[in-house]
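Missing here is one protein chain; the remaining ones are kept as they sit in the complex.
In order of appearance the chains are A and B, and numbering begins at 1 in each one.
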Amino acid sequence: MNFDYTQIFDYALLLMMLAVGVAVIRLRNLFAVVMLTGVYSLLSAAWFVSLDALDVGFTEAAVGAGISTVLLLAAMLLTARECAPVKPGRHWAALVVTVAAGLALFYALPDMPEYGAVESPANSGVGMDYMMRTADDIQIPNVVTAVLGSYRGFDTMGEVFVVFAAGVGVALLLTLTGGRRREEDE
Amino acid sequence: MAPHLILRVVAKLLIPLILVFGFYVHFHAKYAPGGAFQAGVILAAAVILYALIFGVDAAKKAVPPWAVRVAMAMGAFIFAAVGFVSIAMGANFLDYTPFHPNEALARGQYIGIVVVEIGVLMTVTAVIIAIFYAFAGRSPEITEEEW
Partner (left out) sequence: MAALILEIVIDVVSAALMLTGAGFVLAGAIGMLRLPDFYTRLHAAGVTDTLGAEMIVIGLMLQTGWSLDTVKLALLGLFVFLTSPTATHATANAAYKAGLKPVLTRFRPRGGDGEGGAS
């Protein structure tokens, strides 16, 4: 097995993500937690780029590290800065569930195809089919856009409606009265 | 000296660049990673930066909340309307083939994707701005001194 030295970056990024994740769990200062969430997103974006998943990394950097940090900060301003201390010993069930799920994932790990393997399902089955067909069907160089926009346009429409529903939900919960409310505040 | 002079100057330099970059990401998605979702987030980030530096009220003057609400619904409407138009033209829902007679070059697909992506861009940008407005409108106002 030839060792790919760029994998060192992947493992380093994963270790950093693990450290940040543990820090997020342990910290009680919400401001630090929000900032570390942004750091976590940025690290995972770098990891996606390192795995050649540019589109996912781009989205993660824009949405996860950028916007959701800002939104979490804005939401944090509405609540207390410090989280209430948690009683220890309460979370044994959670620990058991987490450990069991982690063990199950590790048990499933050997069945995963090797990174970038030619015969993996992503590279051989439907995925390769769309890679071949896009040049004729859609004639757009970027296959991701072709798949998102045309082949699974219905799914993308569902995503847009989910985003729309989220916007409507926040608008209903927080600014139900629309413009009138702000004038009263002033 | 105006408060946050440096921030204001740099923000004035950066916001147009961010907007241009957002549109670049949107319209260059034919060739490069990107697309309407990311572009919408970037465009919204420009507005949010404006709101952070110049105040939420100034941002609400530049991008009024009613326009945000309209754009939010219009984007989703455009996407669904494209689907119904393709039904009316005799194809399946969201099948863009009949939009242009030149099927050999798949121009119909091209037109369909462009229109649909504009809808996505409108909804995503508007929703993120709306969520930011909703949170920022309720936050306790940070005075100039507290910064």
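Basically, a residue touches a chain if its C-beta (ideal position, glycine included) is under 8 Å from a C-beta of that chain, and two chains touch if they have at least 3 such contacts.
Model, not experiment: these values are computed from the prediction.
K.L.:
In the intact complex, which of the depicted chains does the undisplayed chain touch?
P.N.:
Contacts of the omitted chain with visible chains: B.
K.L.:
Pick out the residues on subunit B that sit against the missing chain.
P.N.:
Residues in contact with the chain left out: 4, 6-7, 10, 13-14, 17, 145-147.
Convention: only the chains that are shown with their structure count from here on.
K.L.:
Round to the nearest whole Å and give the separation of the Cα centres of subunit A and subunit B.
P.N.:
Each chain reduced to its C-alpha mean, subunit A and subunit B end up 20 Å apart.
K.L.:
Going by the contact rule set out above, which residues of subunit A touch subunit B in the complex?
P.N.:
Contacts found on subunit A: 54-55, 58-59, 62-63, 66-67, 70-71, 74-75, 77-78, 136-142, 144-146, 148-150, 153-154, 156-157, 159-161, 163-164, 166-168, 170-171, 173-175, 178-179, 181-182, 185.
K.L.:
For the complex, which residues does subunit B have touching subunit A?
P.N.:
Against subunit A, the touching part of subunit B is residues 25, 29-35, 37-38, 41-42, 44-45, 48, 52, 60, 65-66, 69, 72-73, 75-76, 79-80, 83, 93-94, 96, 105-106, 109-110, 112-113, 116-117, 119-120, 123-124, 126-128, 130-140.
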